[in-house]
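Below are the structure tokens for one structure; questions will follow.
Omission of a single protein chain aside, the complex is shown with its protein chains in their original locations.
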Amino acid sequence: MATTIKTRPTGSRSKLPGLVKSLMGAAAFATMALTAPISLAEVNTTGLAVTEDTVQVGILHSVTGTMAISETGSVQAEKLAIEQINAMGGVLGRKIEYIQEDGASDWPTFAEKSRKLLVNDKVAAVFGCWTSASRKAVLPVFEQYNGMLYYPTFYEGLEQSPNVIYTGQEATQQILAGIDWVVKAKNAKTFYLLGSDYIWPRTSNKIARKHIEKLGLKVVGEDYYPLGHTQFNSIINKFKLKKPDVIFASVVGGSNVAFYKQLKAAGIDMTKEKPLVLTISVTEDEILGIGGENIDGAYASMKYFQSLTNENNIAFVKAFKERWGDDIVIGDVTQAAYLGPWLWKAAVEAAGSFDIDKVRAASPGIELTTAPEGYVKVHPNHHLWSKTRIGNAKTDGQYEIVYETPELIEPDPFPEGYQ
Amino acid sequence: MFADYSTSELMSIFAMQGFAGLILFSVFVLMALGLAIIFGQMGVINMAHGEFMILGAYVTYLTSNVFADYMPSLFGSYFFIAMILAFIAAGALGMFVEWALIRHLYKRPLDTLLATWGLSLILQQIYRSVFGAREVGVTLPDWLMGSIQLTDIVEVPINGIFVMSLAITISLIVAILMYKSRWGIQVRSVVQNRPMAGAVGINTARVDRLTFGLGCGIAGVAGSAFTMIGSTGPTSGQLYIVDTFLVVVFGGAQSLLGTIASAFTISQAQSTMEFFLSGSMSKVLTLLFVVGILMLRPQGLFSLKVRR
Amino acid sequence: MSYAGFKTLFPKSDLIGFAVLAVILVIVLPLAVDIFRLNLIGKYLTYAFVAVGLVLCWGSGGILSLGQGVFFGLGGYGMAMFLKLEASSPENTAIQSTPGIPDFMDWNQLTELPWFWEPFHSLTFTVLAIVLVPSLFAYIIGVAMFKRRVGGVYFAIITQAVAAILTILIIGQQGYTGGVNGITDLRTLNGWDIRSDEAKYIFYFLCVFLLFVCLGVAQYVRKSKLGRLLVAMREMEDRVRFSGYDVSNFKIFVFCLGAAFAAVGGAMFTLQVGFMSPTLVGIVPSIEMVIFCAVGGRLSILGAVYGALVVNWAKTTLSESFPELWLFAMGALFIAVVMAFPNGLAGLYSKYCEPYIKQKLKSFRAGRGGDVMAEGVAHERQ
């Protein structure tokens, strides 16, 4: 059932980005076989926006408002993936056309726009959303109108919708491996949990606390600050008082910048690892705002770093920079967003149809060997099997990867005892 | 919660916590001074105050890039140049805004709120178009990084000291300007009786423009300083606006001393509570405290009982 | 109501305005647009409730509240709590560790329904609470502020702080409130699917009906002596006080009325959009609501409705076609409203369109040789 696309770097040809070239070389055969167009009646029985040679999809992210900072990378990744797929001949012989809508960092707007995409535009799939709140807002819409959403962000889990493919990690995948690693490699005994005050950090810290206590170790403090908070001197004093081995941080957005700058200024040198900072919220994107010198030495636990050296990623980073500029950085979510169109394409081709129900049925077990993060596979629970890596932040704003789980981690959105 | 610690450790922590409160105090003073002038003296509700601060931050970012590219040897001192440029840029924009918008609205204070809110949206979008939606990282000179080790535990962040000295300097300058200079007398006379001030030959339009420009300029300097401790992005300015207004209103809008006293009260309350409670709850309690006091004393902390 | 009373309440020019709005909302729009757009318009209309309340508070009474989102939110949350409880029946939530409570509570390790959720099992209670809780809250704020003569700018900033406090509280207490995600995934109302097209039509018309109820109440208040007192207070508060009125009571009354309108709007929002979240409570939406009112014309209750419709429609259209431009457009709109046409759309209408229409009517009547009716009602000034 599964469609596999092998990566094989090929020589130069035309001005297509590197990755596309390689993908095209690989997929030429398969595409050729498929391009004998399958009749419209066959691939689209539910009235989606598919014609003889095009298929419409939606991109739904915030271009304006506070979340635009975070969501820009995802939009870029999704557009890149779509362009690459089109350059390879599209999906079932049809070029992908995208309709981009702005969620404006406002959850009702997300719901409104998703309804527009599904009801008015009848798109075959939507790539979008970033925050949990925006996903929660659109979820009933996708379930009601039977749409398909590819959601890129690492998130708290506790959800499994037949209408969503979660291309980022759920919390246990990201957190457990990270904590295991600091315990083993750094001999950590005490933890301080800090987060912005909303559902993802709170759930993540709950999972972290449970795991830490199961290991027989100690959580010495847990604190939350309102989103957008910019003064962290008090919490830094609490660190100094409690002297945790590990500061486990899930601060987001503008607060992040303030937190790391003030941590550094307060004389906590993260490169000395006393205490060690382990974050699950700072990707390369965030470092741009924080400044590499301010976060030098912190560890991050996620599935993707730009510095990964496998062939897929080298080609991906090259293509991304060719498309969006040299000074751009790619974070975990950007990569996960990039997977969305590819996973959808694979599922559609496996199903031989754009029909949502058939694509859904074909999705579990879909594999990508070309993913920048390496091999991924869709679990029946609609999340991805993936590896978790530990990166060590450097002054140039990149992570040096110091650890990688040997096996793919099974996604477990409803971990025992957490719901 | 303190059972496990020795007395000296506790003393040190309290010392540092007090210092954290002082830094917060300085931050509030810097945020609020510009607004205290604009809102307190001129009665203009400038909702774009945060955006003026962010303008200062972006100017600092640009200056740091210019220094890094062309004069790396002088990089250590770029911050002072940046603050001056930030003052000039924000002040100039402020004067332009006063000329284009505010001067038509002096009799309608609530309308200045709407107009400046519109202005803040436009500025945000300009920042986004020019600098991108992402936050930019401002590189600080090395001497501003790190902290001074006083005892084993007590460490004082250098940028905190810098922010504090800046707050003190600017407060002093403003106080001197307001209460000692000829211009200050003019400002205060315009505030108290506009027609009369005009009648005795004060160019009220010019005084207004300069006052507004000064308030915005101070916001720019504050924004420049905040690149050390906060984020610089198109919407970062929004983070400051509520706190800033509360500080000014709580202090009794017309009094600079009141603004400083209120910044002190609020910062100490917040930072003490933050130490004992979670960050969110202490924020809520601080706001409730301020609102509660304002209900009891609507004129703010410092206001003269005057004959009507 | 007697005919004369009706004439006083609705002078002819107002009556035409109401009729035109009714025709647009009840006949033209439902026929002209599909259900998706109509649902959007229904959503815009929920903001119109707030804007109408603001016309009373701000336009008539001079009290500018920057915290109307609080009341909109309280109303919306009330409705959402009822719907969420219905959606969280033990059968629907069987996979949870504690079935029968909303999913977000389960994630936050709550094992039983908090006490203040219990009464929201009852629809009657919910409907009452939607109106009464925000009104009571407004009453408390109003008493605290107006009895102490806090007004103008100070009132605006304090209400803004209240909006900030409530937002932080809702987000921070996510076990009880759903946190930043809000209360989502609302499906049925007494077993009736609220997401079907049929339900959307019904909610749209219910929303229009309730809006007209609010408009009627607002019109009654404005035409009553209380309405004239509000205008009088805006101008010469001391004179009203020294005419033997307890000024604060009147302010509290319109503030509560505005809050109740906003709450009804919030409840209709929840029903039509399908969820409620703290983003509708905070400072930004509260200021936007003031903008709807300002664009429509702060002195005209009908203008407020058009303001809410036009601004939101522009927002949707612009953000669909030029996402980068719409902030510029919004910003420019605010400035333009303040600088160029302070009485908003209604001001433009009465300045440019009304005289023209009147003249046309007159010449039409004259042409027919009919009687030119004398303007019987005393000249009502804005």
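Letters A, B and C mark the chains in the order given here, with residues in each chain numbered from 1 onward.
The criterion applied here is as follows: a contact is a pair of C-beta atoms (placed from the backbone, for glycine too) under 8 Å apart; a residue touches a chain by one contact, two chains touch by 3 or more.
The rule we apply is simple: contacts and distances are computed from a predicted model.
S.K.: Quick one: find the hidden chain's UniProt protein name among "Membrane bound protein complex subunit mbxG", "Urea ABC transporter ATP-binding protein UrtD", "NADH-quinone oxidoreductase subunit K" or "Alpha-ketoacid dehydrogenase subunit beta".
M.R.: The missing chain's protein name, per its UniProt entry, is "Urea ABC transporter ATP-binding protein UrtD".
S.K.: Determine which one of C:Val240, C:Ala262, C:Val281 or C:Leu333 touches the chain that has been left out.
M.R.: Touches the omitted chain: C:Val240.
S.K.: With the missing chain put back, one of C:Tyr176, C:Phe253, C:Phe275 or C:Phe334 would touch it. Which one?
M.R.: That would be C:Phe253, which touches the missing chain.
S.K.: Hey, which of C:Ile35, C:Ala232, C:Ala314 or C:Ala332 is the one touching the hidden chain?
M.R.: C:Ala232
S.K.: Consider the whole complex, including the chain that is not shown, and state which of C:Met81, C:Ala199 or C:Val221 touches that chain.
M.R.: If we include the chain that is not displayed, C:Val221 is the one touching it.
S.K.: Which positions on chain C touch the chain that was left off?
M.R.: Looking at chain C, the ones touching the missing chain are residues 220-221, 224-226, 228-229, 231-232, 235-236, 238-247, 249-250, 253, 378-379, 381-382.
Convention: only the chains that are shown with their structure count from here on.
S.K.: Both chain A and chain C are touched by which chains?
M.R.: For chain A paired with chain C, the chains in contact with each are B, in label order.
S.K.: For the chain pairs A-B and B-C, which is connected through the larger number of C-beta pairs in contact?
M.R.: A-B
S.K.: How many Å are there between the centre of chain A and the centre of chain C, using C-alpha atoms for each centre?
M.R.: Measuring from centre to centre gives 39 Å for this pair.
S.K.: What residues in chain C touch two or more of the other chains?
M.R.: 168, 171-172, 324, 327
S.K.: Two-or-more-chain contact residues of chain A, please, as numbers and ranges.
M.R.: 63-64, 197, 224, 226
S.K.: Inside the complex, what are the residues of chain A that reach chain C?
M.R.: Against chain C, the touching part of chain A is residues 63-64, 100-102, 104, 106-109, 111-112, 115-116, 119-120, 131-133, 136-137, 139-141, 144, 156, 158, 197-199, 202-203, 206, 224, 226-227, 414, 417-419.
S.K.: Flag every residue of chain B that touches chain A in the complex, lowest number first.
M.R.: Against chain A, chain B makes touches at 5, 9, 13, 16-17, 19-20, 23-24, 27, 125, 128, 132-140, 145-147, 149, 153, 155, 157-160, 226, 228-236, 238-240, 270-271, 274-275, 278-280, 283.
S.K.: Which of the residues in chain B come into contact with chain C in the complex?
M.R.: Chain B residues touching chain C: 43, 45, 47, 101, 104-105, 108-115, 117-122, 124-125, 128-129, 238, 241-242, 245-246, 249, 278, 280-281, 283-284, 287-288, 290-291, 294-296, 298.
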